[in-house]
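Apart from one protein chain that is not included, each protein chain of the complex appears where it belongs.
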Amino acid sequence: MATKASKAAARLMISPAVLLLLGWMIAPLALTLYFSFLRYNLIMPGDNLFVGWENYYWFLTDPSFKAAMINTLVLVGGVLCVTVLGGIGFALLLEKPMFGQGIIRIMVIAPFFVMPTVSALIWKNMFMNPVNGIFGQIASGLGFAPIDFFGQFPLLSIIFIVSWQWLPFATLILLTALQSLDQEQLEAAEMDGASWLNRFRFIMLPHLARAITVVILIQTIFLLSTFAEILVTTNGGPGTATTNLTYLVYVSSLLQFDVGMGSAGGVIAIILANIVAIFLMRMIGKNLDA
Amino acid sequence: MGRIQLKQVKKSFGECTVIPPLDLAIEDGEFTVFVGPSGCGKSTLLRLIAGLEDTTSGMIEIDGTNATLLPPAKRGLAMVFQSYALYPHMSVRKNIAFPMKMAGVNEAEQTKRIYAAAKALNLTDYLDRKPGQLSGGQRQRVAIGRAIVREPTAFLFDEPLSNLDAALRVGMRLEISELHKRLKTTMIYVTHDQVEAMTMADKIVVLQAGGIEQVGSPLELYKTPRNRFVAGFIGSPKMNFIEGAEAAQHNAFAIGIRPEHIDVSITHGQWQATVGVAEHLGSDTFLHVHGVPGCDPMTVRGGGDIAVNHGDTVWLTPDPQHIHKFDAEGLRIK
Partner (left out) sequence: MARSVSTRSKVLNTAVAGTLGFLMVFPILWILILSLKTEEDAIRAPLEVLFNSGWTFDSYGAVQARSDYFKHFFNSVIISVGSTFLGLMIAIPAAWAMAFVPGKRTKDVLMWMLSTKMLPPVGVLVPIYLIFRDTGLLDSRLGLTLVLMLINMPIIIWMLYTYFREIPGEILEAARMDGASLRSEILYVLTPMAVPGIASTVLLNIILAWNEAFWTLNLTAAKAAPLTAFIASYSSPEGLFYAKLSAASIMAIAPILILGWFSQKQLVRGLTFGAVK
């Protein structure tokens, strides 16, 4: 179905979406790029001098940049490990026959629908607070010294919270993928004498490979921008212990009002995200026709 | 009125020419069947007439007016699709009413035409059902009903029976033929099944690789196929072709004999052959025999009571009146 008339109609129908997204992408991007070369501070109104690579220089040589990079990687990597491994486990478990499967599935998935600010607050206050939190109370009750989670293990605590939010997502996708596995394949393997472990390794895992890549890449996109959990719990601290790249840019531009520096950070964040994005696009592109 | 004329119509997708320039005239009231193997361009040709595809060049005239650039809705044609293409969210009644609603026909007239169509197609009891609750045959009737109520200048059918099982197909074939006799509207029918073509058509257009191989009435095509392609395509089981010395005796590159034009005997005849498979159908027996020079296996149609089986020897004699002769290019020698 492709007449000239319908092709013309199609172009007309698609153009609002394309123009809007183009505007949304190009305009701010160009401005970010432009600002990143200016000395531009909102509380020090001046001439907004063109300073070349100065902002990039200061941003990249700032010790907090290095810390932020490492924190970003640890955060993303840590959450991915927990959610992918945990997700495979949950998916295998939930796929087994059991009573009340629907209800149990809903319980496992629930955290995904909790908004980031809420989940951060719940964990910070009701669970990880050394005095009144449940963990602290249990520790005291058993005669141990309660742990100050955000003081002693700030990044680990955030990884924990974010993992709680994303584990359901990984589970849901891996479970869906697992359910699409042809049962006859598994039965054939069983007839061929494969043990459960071998069936998992040679049949289920290859079948899940695509879903696992999808989980990793999509989560990476979202995890690189983790923000609310940090803002609500630690404000990036203590020191820069939980400052990731997103939070660092937020601090420079909206807390220190240094638009130039913030923009330079933004450009760097974009470059990093694009490296990840290229992998994702390749993969999704391959699956487009499937 | 419903006279459709194609003048030098050509269709290419990019570099690839699907239909080389082609001329064809379909007369008013005629039942025309486009037949050919899959991928021969017959559906594309139908879609060009419908306006669902653009012609690359050439002109399509409907009742004398140039319709080449008209959108499908403006051509006054109705189409029945292979998948029926019923609107799943609408009841049968609403499905049938849809084209009239689009044309702005008033409610009273709509109701009248819906009931007339439903009555003609035995759908009266199903008007309030959704397509999902109907059998394949009923869906097909709804699709036809939706086409009828528009009172189109011509009906286009795109392999409408290919999704039905064999028994239903025969029934629907008759219904469509009867519908044509009653309405006397031009119909263009696309199929890959030569039996449908032979049984329904006033005029058959045999297509291959986008080109027209032959146009004619069913019997014309059967009796005087223009070339080996048409000869092999029309008729079931297929015509046998013999090349080599046997053909040379007839001053031809190849000769063709239909299975029904070969006499079978267990005692004497022109060719001796061994039976490979014998299909006993009761009314007929189809023998697939080996050993005839220049044609292996040869298919022969004999009477229902021939008692031969695998491995038996038979003698075959072709009916000299029904030998088709072809030259090296595959064209018929008169």
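The letters A and B name the chains in turn, as written, and every chain counts its residues from 1.
In this text, a contact is a pair of C-beta atoms (placed from the backbone, for glycine too) under 8 Å apart; a residue touches a chain by one contact, two chains touch by 3 or more.
Keep in mind the model is a prediction, meaning the values are calculated, not measured.
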{"item": "Absent-chain contact - pick from B:1, B:73 or B:174", "value": "B:73"}
{"item": "Candidate in contact with the missing chain, chosen from A:37, A:59, A:149 or A:169", "value": "A:169"}
{"item": "Absent-chain interface as seen on chain B, which is shown", "value": "50, 52, 71-73, 77-79, 81-83, 85-90, 98-99, 102-103, 146, 150"}
{"item": "Residues in chain A touching the chain absent from view", "value": "1-2, 6-7, 9-11, 13-14, 16-18, 20-21, 24-25, 27-29, 31-32, 35, 90, 93-94, 96-100, 103-119, 121-127, 132, 134, 137-138, 141, 164, 167-169, 172-173, 176-177, 180, 183, 210-211, 214, 218, 221, 224-225, 227-228, 231-233, 245-246, 249-250, 253-254, 259, 262-263, 265-267, 269-270, 272-274, 276-277, 280-281, 283-285, 287-288, 290"}
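Criterion: only the chains that are shown with their structure count from here on.
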{"item": "Whole-Å gap between the CA centroids of chain A and chain B", "value": "59"}
{"item": "Residues of chain A defined as touching chain B within the complex", "value": "1-5"}
{"item": "Touching residues on chain B, where the partner in the complex is chain A", "value": "51-54, 71"}
